[in-house]
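Take a look at the structure set out below.
Note that one protein chain of the assembly has been removed; the remaining protein chains are unaltered in position.
Per-chain residue numbering starts at 1, and chain names A, B and C are given in the order in which the chains are listed.
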Amino acid sequence: MVKVGIIGATGYAGGELVRLLKNHKYAQIVWYGSRSYIDKKYHQVYQNMFRIVEDVCRDDNLEEMADQVDVIFTATPQGFLAGLLKEELLSKVKIVDLSADYRIKDVSVYEKWYGIEHKSPQFIPEAVYGLCEINRDKVTPATRLIANPGCYTTCSILTAYPLVKEGVIDVDTLIIDAKSGTSGAGRGAKVQNLFCEVNENMKAYGVASHRHTPEIEEQLGYAAGRGVTLSFTPHLVPMNRGILVTEYASLRRNPDGSLPSYEEIRAVYDRYYGKEHFVRVLDKDVCPETKWVEGSNYVDIGFVVDERTGRIIMMGALDNLVKGAAGQAVQNMNLLFGLEESEGLDLIPCFP
Amino acid sequence: MVKVGIIGATGYAGGELVRLLKNHKYAQIVWYGSRSYIDKKYHQVYQNMFRIVEDVCRDDNLEEMADQVDVIFTATPQGFLAGLLKEELLSKVKIVDLSADYRIKDVSVYEKWYGIEHKSPQFIPEAVYGLCEINRDKVTPATRLIANPGCYTTCSILTAYPLVKEGVIDVDTLIIDAKSGTSGAGRGAKVQNLFCEVNENMKAYGVASHRHTPEIEEQLGYAAGRGVTLSFTPHLVPMNRGILVTEYASLRRNPDGSLPSYEEIRAVYDRYYGKEHFVRVLDKDVCPETKWVEGSNYVDIGFVVDERTGRIIMMGALDNLVKGAAGQAVQNMNLLFGLEESEGLDLIPCFP
Amino acid sequence: MVKVGIIGATGYAGGELVRLLKNHKYAQIVWYGSRSYIDKKYHQVYQNMFRIVEDVCRDDNLEEMADQVDVIFTATPQGFLAGLLKEELLSKVKIVDLSADYRIKDVSVYEKWYGIEHKSPQFIPEAVYGLCEINRDKVTPATRLIANPGCYTTCSILTAYPLVKEGVIDVDTLIIDAKSGTSGAGRGAKVQNLFCEVNENMKAYGVASHRHTPEIEEQLGYAAGRGVTLSFTPHLVPMNRGILVTEYASLRRNPDGSLPSYEEIRAVYDRYYGKEHFVRVLDKDVCPETKWVEGSNYVDIGFVVDERTGRIIMMGALDNLVKGAAGQAVQNMNLLFGLEESEGLDLIPCFP
Partner (left out) sequence: MVKVGIIGATGYAGGELVRLLKNHKYAQIVWYGSRSYIDKKYHQVYQNMFRIVEDVCRDDNLEEMADQVDVIFTATPQGFLAGLLKEELLSKVKIVDLSADYRIKDVSVYEKWYGIEHKSPQFIPEAVYGLCEINRDKVTPATRLIANPGCYTTCSILTAYPLVKEGVIDVDTLIIDAKSGTSGAGRGAKVQNLFCEVNENMKAYGVASHRHTPEIEEQLGYAAGRGVTLSFTPHLVPMNRGILVTEYASLRRNPDGSLPSYEEIRAVYDRYYGKEHFVRVLDKDVCPETKWVEGSNYVDIGFVVDERTGRIIMMGALDNLVKGAAGQAVQNMNLLFGLEESEGLDLIPCFP
């Protein structure tokens, strides 16, 4: 039984970790960390857990927690873990960090986009970017620190990855228009996330400046084998869960000037994802919808070849709290402890 | 392994049956009946089931189905099963009927409220009203026909049942104000259920005439030991899932004129529901919220004693597609086949 | 031209006052008071007002404001106006108070339900409860202080008023089940009003203890000619605007034991509301829907006589920010200044 500690257990991602881990055969949560609700019963914060979780929220003492658990999930604001991480900790416990602290290898890029100083850059090289479909071989029982990918990022990268890797698209033309449900904004009490501000409304935000941009660029850069600069625009949508990305890129033409066919591109996707448990490449002419993955760890991908413009339109959908956060974290945990990768994650999407 | 056939598998309740049964250790769906989508892959109707269900939709041939399955779920319009049911069928297969055809013992009441003739009233006496928390002893491997309770009904009855049964409230004063998400209206293409008609809107409907009224009255009548007439008003709410009932009744005063205390009433609830797996009586001063039961088979109940008016306000919440339809149907199936009552139903509510 | 000052101009009710007054032929807002946004352009807070309002937010200096305006609207928390009101102010300016400070004549009732001390009870007798349809004769150019009714209250009272006044119903049996959109909760940054907490969710709150209860009881008490105690339960609904009340009461039977007919009751409603501009008694069998009054100053009323239970179910719907707050306030302003009562309020409801 893997003993688990969660820091930030009463945020939305933390709450989803609890939901998933309570269904996990080989994991047991022994520490519900929540600075805001210390000594309060967890189910008084999330009444859906009434009669399911009897534990009390505790503070976020990493040191003490490390003595009691096998793995710590940090569902915390940027900079939290970086400010506390020490070799001593990592020698005792594995850490899956849901924040961005160890996702970006170039610390100056991190500091520029996040606007904070990184307090423990020495651990960045060791951290594994936990996008299992791409980095599975690096997430092993020997791994100590996982940088769990962001929600926008996971969806954006997986949707384009095979085509970037195989040079099917011209990566310099890549534009990612992303739409997210509101749980991605977290549970902080902010006016802009009030029901009346979000409902019946839609907007772009963080245009040309959103922090997930360099993370996508770095990972797709590895695939492309060179630096990548792209456009990423997130939008806020009046729904709780779900991310949909619509990605545009020019297709590389064949030597005879023709475009690759649907079938050729499909074959590329299938080569990468045909055996992936959590990536579903949809049938031709089926566009992903966020509701079809809600509550599950799936990423649904579809694409259309546009003969008129020579572009491909790729679409991806996932549940930002599952594959975009807690589900992916559990998927990483499974690999870290040599468990079946899908353990606890065979969740059927709920419709409607 | 229990072999299952579903008639109406592509309606919302049918789709939920599929979601639940795919998670059930001892059940296997062998017939996805859907007259509207014959020969179409089930996952083409509900893309959330892509890569999960590979079966094709078939017609609704009860006779043939009865030869292939152990239990049939009929998630069909009123009158469908009543028009086809025969002794021969029941001798081969158990039936859990999600329609109202066999819920009401007095066929004239059924015919009056539903406005249709009942074609097979001879099976009404045999049918067991499958509200397991109340009729558990009658849902046994010997039972052949289950009348699966309605969504409004389940919530309305369970919320008031112990207090009616124990005479804590004056049942003649009982008023049930119920609010439902829109999936309760089904998947039929009707203007009044379009997104733009329901969103940002709320209304009562079926006022003093809704068909679930006599079902509630009959069941609470058994509890009261006499006929019950009550007010039931359903409302349509802009959300997918969830029913909330707010019930008002005058408390019976003690001989000294005092009202029963919160603790006394609580004790009554606990006596009935303390050991129930799917009924959660919330802590004092906690009001049920539909989101806290979403996706699960729970009914959450809370209540407030109003000293000023001498009334009690009882509140209940459930997911209309789970405990209000498919979940309850599976719960009945489990009992019909001697399985653990909660098998396949340990679903943790999803929040947010 | 009536010069207007608003305190709390950046709350939801304040914002609606601005929307309505910008359309008003004879009113001009000269002071946008908003302590939180002093010196910020109003349209930077509410971008819908871009190019429509160029003014800057100012503080809430009542004294200074009184020298510059003819009427002050206070869209402020309970206790604000009571703490500042002085004879000197009222001698210079009319005040329409959207808070509850002067709505309840018995100060001890106010202090009990609101849990705060009333700092200027001496003005309570003078304040006119500004429910124009009932108190129109008291809202005159001689009036100085209007207690603008609450949103739940306006809807609850108007829906039942004629039947209470005429003794058609037994007021002791009156139960009000009210449902409100989320803008009624205001623009404060609170976790429970976040999109993800409200969306796809429904709950009762303030059960048997909501502060609008005594206000409804007082006004219906005047109609009944005696003290009234009733049940009032508010619910939060995932929509921005709109209040729907469903009210239950036993009908008084005729001497021969029969119930009053639909037509008889309809005649009572028509007698009271037939000439009212803003009250629409709907046709038989039509139930009010909140969307049909959205953005307008209408109250829609419908009712059903239930022969089975001897009860009447009355339903009322309004837009909580218009007839439930800002619209009613402007209606009062119009009467205070001898203008056409409907000036600036002929707003056609927006659908969908």
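As a working rule, a contact is a pair of C-beta atoms (placed from the backbone, for glycine too) under 8 Å apart; a residue touches a chain by one contact, two chains touch by 3 or more.
Note that this is a predicted model, so its numbers are computed, not measured.
Asker: Touching the absent chain: which residues on subunit B qualify?
Answerer: Subunit B touches the missing chain through residues 12, 182-183, 187, 189-191, 193-200, 238-240.
Asker: For subunit C, enumerate the residues touching the unshown chain of the complex.
Answerer: Residues 12, 15, 19, 22-23, 44, 46-52, 183, 199-200, 240-241, 280, 282-283, 286, 289, 291-296, 300, 348-352 of subunit C touch the chain absent from view.
Asker: On subunit A, where is the contact patch with the chain that was removed from view?
Answerer: That gives, for subunit A, the contact residues 173, 175, 177, 179, 181, 196-197, 199-205, 207-208, 229-231, 233, 235, 237-242, 244, 246, 248, 287-291, 294, 304-306, 308-309, 311, 313, 315, 317, 352.
The rule we apply is simple: only the chains that are shown with their structure count from here on.
Asker: Between subunit A and subunit C, how many steps is the shortest route if every step has to go to a touching chain?
Answerer: 1
Asker: State the chain with the largest centre-to-centre distance from subunit C, centres being mean CA positions.
Answerer: Farthest by centroid: A.
Asker: Taking each chain's centre as the mean of its CA atoms, how far is subunit A from subunit C in angstrom?
Answerer: Each chain reduced to its C-alpha mean, subunit A and subunit C end up 46 Å apart.
Asker: With centres defined as the mean C-alpha position, give me the subunit B-subunit C separation in Å.
Answerer: Roughly 38 Å separates the two chain centres.
Asker: Please report how many Å separate the Cα centroid of subunit A from that of subunit B, as a whole number.
Answerer: Their C-alpha centroids are separated by 37 Å.
Asker: Provide the list of subunit A residues touching at least two other chains, using ranges where the numbers run on.
Answerer: Residue numbers touching two or more other chains: 12, 183, 199-200, 240.
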